[in-house]
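Chains shown are a subset, placed as in the full complex.
Naming follows writing order (A and B), and every chain is counted from residue 1.
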Amino acid sequence: MFYHVKELQYHAKPECPDPVFARKLQEILGGQFGEISVALQYLFQGWNTRGDGKYRDMLMDIGTEELAHIEMLATMIARLLDGAPDVELDEAAKNPIVAAILGGSNPQHTIVSGLGAMPADSNGNRWTADYIIASGNLLADFRANLNAESQGRLQAVRLYEQTDDRGVKDMLSWLIARDTMHQNQWYAACLELEAKENIVVPSTFPRELEKQEVAYTFYNNSAGTKSAKGRWAYGPSIDGLGQFNYFENPVPFGDKPKLNPAPPYIHDTPP
Amino acid sequence: MFYHVKELQYHAKPECPDPVFARKLQEILGGQFGEISVALQYLFQGWNTRGDGKYRDMLMDIGTEELAHIEMLATMIARLLDGAPDVELDEAAKNPIVAAILGGSNPQHTIVSGLGAMPADSNGNRWTADYIIASGNLLADFRANLNAESQGRLQAVRLYEQTDDRGVKDMLSWLIARDTMHQNQWYAACLELEAKENIVVPSTFPRELEKQEVAYTFYNNSAGTKSAKGRWAYGPSIDGLGQFNYFENPVPFGDKPKLNPAPPYIHDTPP
């Protein structure tokens, strides 16, 4: 169960309205790696955790924090939209700023949300749960989380570069720092589980059931052998159970498939 | 540019048709972590790579291999659908297998695809590029890839448990082994880049610009302190640049937000 306090986790006040940047900032609110994604991803992983209480607790801690980040971004976006001008095409002839706003802002911020933040990305695509994952296997999911925080921090940094507003930069410097912590955190959690299990997910599948002769082979399917210089192409495998090897000229191991004709009631092309 | 040979990378022939399993197998063809996802994810990362030729080559190698996995699964699914019976509800009264097929198979396999595989998951959701990522930052993306191969192998293993068909199990044992290699591979590639850069993505953002005082703090936002027992809660941070610390009772640092009224031409609720 949840409780809310009205104070923000951190300040979210721009120096000036800027509807063009408001549109861009939507990316880290409602985009693929925005705060809605991480909040719901961590909470679903937490609710579904069947194992160690330590991980469930940790997932609920961070999922709950991410809800506060959604709130900060929603507040910032609403303020960047403050007094968004009521622009028309003829005015653009006189004023290039108007032209920029006409083009660079999200028309739904005036037509649909009434100067409010939207659960959408910087192109106005509504958020979808296709973005998130909770598999029941925590090592798999912590890797998803490490990725999410890496993509998320990268996007926040790119946005930091695209504004001069000190209020916006201040808030982003908070979110970027939290992403530093969260990358460290998921990395630490992965190391813990890898030490107990193995780096290969799921660790519980008997290795003799997989086709072991191809479990450490790199196939050079694109002409040129620069890929042979990577660590994945030689030496012991990272899981410690094999030796990487490099196949310069990969060949097929299967046959040419030939499918049976469909029964008549399917009305495929007649044979 | 690509070339195709008719032979499959590995065999894809079931012992018997089974339309219910055909539906399930769609998950690793056209689902969130199916072969379409990894193929297009790696290829887009490769095409967009601006840096080291070694990584571009490697991405094209593996992306091209994944196209062969799409092909194997499409072939297997078409064969599992061979002679899918033309079932009606009254027959279910006499035969529970018919009941199971009526319910457990995908009706679009007969109505839409004519006993062919579809670019969709096990619930018939069509594949979407919302599933994939190519950010231009390879460490971020290799983490996405490590996650994809972890989720993908987990799903393949779960499917392996749900069938007795030796032909299907044989093909899955190939794909599972390749996922073992690919997890090792992305792990190795991450280690290479982390050694050159740092574990925090992007490594190029000056740390003094982030709010450093919260860059290694764990906030206990969900009551209970089991999360204090994790490696993320104490000791040196994984990036080697800080010390983890645990905030048992996190407080807000921001104010209660109060938004300005909207201008009249927006027609929000009148103040």
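Please note the rule applied: contacts are C-beta pairs under 8 Å (C-beta built on N, C-alpha and C of every residue); 3 or more make two chains touch, one makes a residue touch a chain.
Remember, predicted model here, so these are calculated numbers, not experimental data.
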One sequence, 2 chains in place; the complete complex in the file has a copy number of 6
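Here, only the chains that are shown with their structure count from here on.
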So in the complex, which bits of chain A are touching chain B?
5-12, 32-33, 53-58, 60-65, 68, 72, 75, 78-79, 82-83, 86, 110, 114-115, 128, 130-131, 133, 135, 137, 139-140, 143-144, 146-147, 150-151, 153-154, 157, 160, 173-174, 176-178, 180-181, 183-185, 187-189, 191-192, 199-202, 205, 207, 209-222, 224-227, 229-232, 237-239, 242, 244, 250, 252-257, 259-260, 262-263, 265-268
